[in-house]
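Removed: one protein chain of the complex. Kept in place: all other protein chains.
Here the chain labels run A, B and C in written order, and each chain numbers its own residues starting at 1.
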Amino acid sequence: MVALSGIFVPNIVPYDAQGRIAEDELRRIIRWLVGKGVTGFYPNGSMGEFIRLSYEERKRVLKIVVEEAAGKPILAGAAEPNVDLVLEMCRYCADLGCRAVSITGPYYYKLTQESIEQYFREIAAKSPIDIVIYNIPVFANEISIPVLKRLALDCPRIVGTKDTSKDMGRFQMTLHEIKSQRPDFSVLIGWEELLCTALFMGADGGTLSSAGVVPEIVMKIYNDARSGNWAEAKRVQFKLLDLFSLMVGAPNFPEGFRAGYELRGFKAGHARFPLSDKEENLIAEMRGKLACVLADCGFSEAAGECQRAECAATKIPPNRVDIENLVREVMGKMLSQQK
Amino acid sequence: MVALSGIFVPNIVPYDAQGRIAEDELRRIIRWLVGKGVTGFYPNGSMGEFIRLSYEERKRVLKIVVEEAAGKPILAGAAEPNVDLVLEMCRYCADLGCRAVSITGPYYYKLTQESIEQYFREIAAKSPIDIVIYNIPVFANEISIPVLKRLALDCPRIVGTKDTSKDMGRFQMTLHEIKSQRPDFSVLIGWEELLCTALFMGADGGTLSSAGVVPEIVMKIYNDARSGNWAEAKRVQFKLLDLFSLMVGAPNFPEGFRAGYELRGFKAGHARFPLSDKEENLIAEMRGKLACVLADCGFSEAAGECQRAECAATKIPPNRVDIENLVREVMGKMLSQQK
Amino acid sequence: MVALSGIFVPNIVPYDAQGRIAEDELRRIIRWLVGKGVTGFYPNGSMGEFIRLSYEERKRVLKIVVEEAAGKPILAGAAEPNVDLVLEMCRYCADLGCRAVSITGPYYYKLTQESIEQYFREIAAKSPIDIVIYNIPVFANEISIPVLKRLALDCPRIVGTKDTSKDMGRFQMTLHEIKSQRPDFSVLIGWEELLCTALFMGADGGTLSSAGVVPEIVMKIYNDARSGNWAEAKRVQFKLLDLFSLMVGAPNFPEGFRAGYELRGFKAGHARFPLSDKEENLIAEMRGKLACVLADCGFSEAAGECQRAECAATKIPPNRVDIENLVREVMGKMLSQQK
Partner (left out) sequence: MVALSGIFVPNIVPYDAQGRIAEDELRRIIRWLVGKGVTGFYPNGSMGEFIRLSYEERKRVLKIVVEEAAGKPILAGAAEPNVDLVLEMCRYCADLGCRAVSITGPYYYKLTQESIEQYFREIAAKSPIDIVIYNIPVFANEISIPVLKRLALDCPRIVGTKDTSKDMGRFQMTLHEIKSQRPDFSVLIGWEELLCTALFMGADGGTLSSAGVVPEIVMKIYNDARSGNWAEAKRVQFKLLDLFSLMVGAPNFPEGFRAGYELRGFKAGHARFPLSDKEENLIAEMRGKLACVLADCGFSEAAGECQRAECAATKIPPNRVDIENLVREVMGKMLSQQK
C-alpha cells in the first residue's frame, strides 16, 4: 500500500446573493482545478467553512465535488459534532467513493490528550473509510505527537495526517517518529509557508488553501520538488509567500482567499460571516495588491485590477510567460516520465 | 423596564445507555430545580453541550425545559453556525415564550472585533426576541468591552451580557462603562469564583453550572447578597469554591458537573465525548471527594459515596442542618418581603 | 504575630536629564506620600524599574526611601539574578531595618513549579529578613497556589504574598487555602481593579502603583473598607478604575504612571527605556485625559493640563472638595478609633 500523496485542494464554497450555495459556480471551480492538474480535493475543510454550513449542506457540497472531480481522489472533511454524526458522515463519504475523510481535533471545549486519543480510536474502530487526522491548533484542540504516533501505529484505518500547526519542528518529528516506522502513513503539510521545506524533508504532499487560487504555482513547487529541481522550487516558494501572506493576512478568514478566486475569474460571493465597513476596505486594498502579484506571476485575468502604472497602461503583465510556461514544461516532463 | 436578574441554571443533558437524550430524567432535573427556587433556566449552553447535539436535538431540549419550568423565565442558548440559523432558532425560542436568547461570540475561526460587532448587529436587527451576549473567551472569540458597549447602547434587542471570562476587572468595567449608562442592561456573572464579588459590585445575577448541582448553595449566596447579609454570602462563597474547583477541575468538562448531578440522585450518563481509562479514574476519585464536601454541606444523599470514617459510620453528615435550614430561613424572609 | 497589612506604595524612580537618579526629587516624593498617610513603601518593584537599575543603584534607591520614610515599614524588592545576590540584598535590607523583602518568581527562563519552590526554600532557609512572595505572571514565572501553600506552611520566613495576577479566583483561593490555615500570612493585592473586592473578601492590604499618584484615593478605599463603609469604597473604586485604566493603558509601562506623578507636581523624567514619537503622542494624549479625571477628583494641581472648557476657564475644578474632604473626615475617624 502506498501513502496518499500530492496536492489536495481545500475548495471554497461560493454563495449567491441570497447566501445560498452557488452550485454551478462550485462546479465550475472544481472543473477548472481539474484542468490545472491538481491531485485531488478536500471539501468541507476550514477553507470550505464546514462549520457554517448545515449538515445537509455539507453533504451537498461533497456530492458536487465528487461529481466534478473527474475521478480524482477526494479527502473529505468529516469533523462533525459527535462520534455518531462523524460516523454517519464517514459512511456517506464511503458510499460516494471518497478516498478518505479528514477529521480535526474536537473544537470548542478544551480536552485532554487522553480524551482526544480515545475519540479517534472509537471513530477508527467503526469507520468504513480511511482517516486522515487534521491538526489545526489555532482553531481546534491540538493532537500531540505521542497520541498521533500511537494512533498511527495501532489503527490501520488512520492512514495519515494533515498538519496546519505552522511548526516545522513538529512536522519533522511526525516524519521522524511516525513515518519512519510506518512508511505508508501519509504526512501532508497544511501551511503554505512550509510547503517547500516540508517536501524537502520528506512530506507526501499537502492540502493548501492557496492551491485553489494559484494551482499553477502550488503544483509547480510540488512537481519541481518531486523532480529534484530544488532551485526552482525554492524560487517559486518565495513567490508563494507573497501571495499567501496577502490572502491569509486579510481579516475574516477565508475572505482573503475568496478575493483570490474572484481575481481568477470566479464569483465567490461573501463568506458566511458579516464584514464591517473597515474590513471591506482592508480587503479591497489587499485585493488590489494581490492583483498585482498575480499579474506579475503571469495570471493575466488578474491584471485588470492592478493599479500600478505599467499594468494599468498595457494590461499585459511584463513576465506573464514565466510561471505558465514553466508549469507547462515541468508537467510535460512529469507526464513523459510516468509513461 | 427592569434588567433580567437572578440565577439562571445552565442544565446538563442526561443521556441513556445508547447516548440518546434521556428525556424523562431531564424533566425530573428541571422539576427538582424548580422546587429548589432557582430563578430560571439556561438550556443549550456550554454545560448543555449544545455543540454536540444536532440542531433538532437542541430544539427538543429547549421544548422539554420550557414544558417543565413552571413558568420561570428561560434564557435559551442560540449560538448556531451562521446568522440564518441563529435567527431561525431565535424565532423558535420566541414562539416557545422564552424570555431571551443567549449567543456566544463565534467559535472556531478567529475573527476581528469589527466582524463580531457586525455579526451581533445583524442578529439584533432581525431577532424577534431579546438577546444576551455571552462572553466565554476560553471556548469562543472574546467580545471586547468597547464592542459590547456600542451594541448595548445602540441595540434595544440586546438586553444583557453573561460573562465567563474569569476576569473581575472586565466585569467591573462592564458595570462601570455600560450599566451605568443603561441601567436596564443585565450584567450576569458566569463564573462561580466571582459570584459573591460580582453581586457585591452590582451584578444582576448569574448563570452558573454549579447551580444545577447545588442550587441551595448558589441561591443562598444570591439571596444573602440581595438581603445585604454579606457575612453569610462570603462564608458560603468559600464553600462554593471547594465544590466548584473539584467539578471544574475534572477532565473533559462538563463530566465533573455530571458527576455532581449523579451524587444528587440523577442518572446523568456520560457526556457526549469519550473518556479514557485514566480519566475515568480521575473522575471517580474526584467524585469521592465531592461526595464528602456535599455531605458536609448537608446533602445527605451524597454521603453514601463519601469514604471518610465519620461518614461511612453514620451516613448522617455532621452539619446537615447548616445550609438547608439557612436556605429555608432566608427564602422565607425574601418571600415575606415581596408581599 | 500579626500579618503585614495596609497599603505599600511601589514608588517610581525619577531621573534627571542625563538619566541619573534624581535623588532630591525621590526624597520629595517619599516625603509627600508620608504626608498623605500611606502605610509603607515598596521600593525596587516593577514600578521602580528595578531591572533597569544597576545593583548599586538599587541599593541607593532603597537607602533613600528608608531615610525619608519616617519610620514607616518598608517592603523592599529583592528579585536579584541569582540566589547569592538575592541573599546579599536580603542582608542589606535587614541592615537598613526594612520590614520584609518581596521577591518575584524568576524571570527570563521558563521554570517548573518544582524548581521555583526549591528556589524560594533555599532563600527562605538563609534569609535574615521576612519574605513576601510576589506573583506577577505577566512579567515573571507564575508561582502556583500549591507551591505557595507549601512554602507558607513550611517556611516561617515567608510571611505573605503580593498577587498581581489580575485573577480574583486565584486571590480568593490564596485566602481560602493558605490564610485560613495561617492567619498571620499576609495576602496583599497588587492590581488596582481588584482592590475593593480583595479587601471585601479578606485581603490584608495592597501594593498598588496608583497609590503613588493618587494616595488619597487608594487610602480612602482602604480606610473605608476597614471601617465597613462599603458603599463609599465601591463608589471610589469605580473612580480608581478610570484613573488606573488610563495609566496602565499607556504604552511602555510605567510611563503612564510617571505622567501621573508629573500631574501631581513632580519631575519624573523619562523611564529608562526609549519612547518612539508615536508613543510620546499617545502618552501626551493620555496625560490630557488623566489631568481631567484628576481635576474631577479634586486634585487642583492637575487641572492646568485639562483642556476641557470648564477647567480651562476657571482652573478650579468643580468638585475638588469631594475626595480631599472625605479623606480628612475618614482619617480623622480612624485616628480617633485607634486612641
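The rule we apply is simple: contacts are C-beta pairs under 8 Å (C-beta built on N, C-alpha and C of every residue); 3 or more make two chains touch, one makes a residue touch a chain.
A quick note: this is a predicted structure, and the numbers were derived from the prediction, not measured.
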Contact set of the excluded chain (shown chains only): A, C
Residue of C:Ala70, C:Val138 or C:Ala284 in touch with the missing chain, whole complex considered: C:Val138
Residue among A:Tyr92, A:Tyr108, A:Trp191 or A:Tyr261 that touches the chain left out of view: A:Trp191
Residue, one of C:Asp24, C:Glu67 or C:Asp84, that touches the chain absent here: C:Asp84
Missing-chain contacts mapped onto chain A: 166-169, 172-173, 175-176, 191, 193-194, 196-197, 200-202, 230, 234, 237-238, 241-242, 245
Contacts of chain C with the absent chain, listed as residue ranges: 19, 46, 51-55, 81-85, 106-112, 114-115, 117-119, 121-122, 138-140, 251-253, 272-276, 278-279
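To be clear about the criterion, only the chains that are shown with their structure count from here on.
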Between chain B and chain C, centroid-to-centroid distance (C-alpha), Å: 36
Residues of chain C touching at least two other chains: none
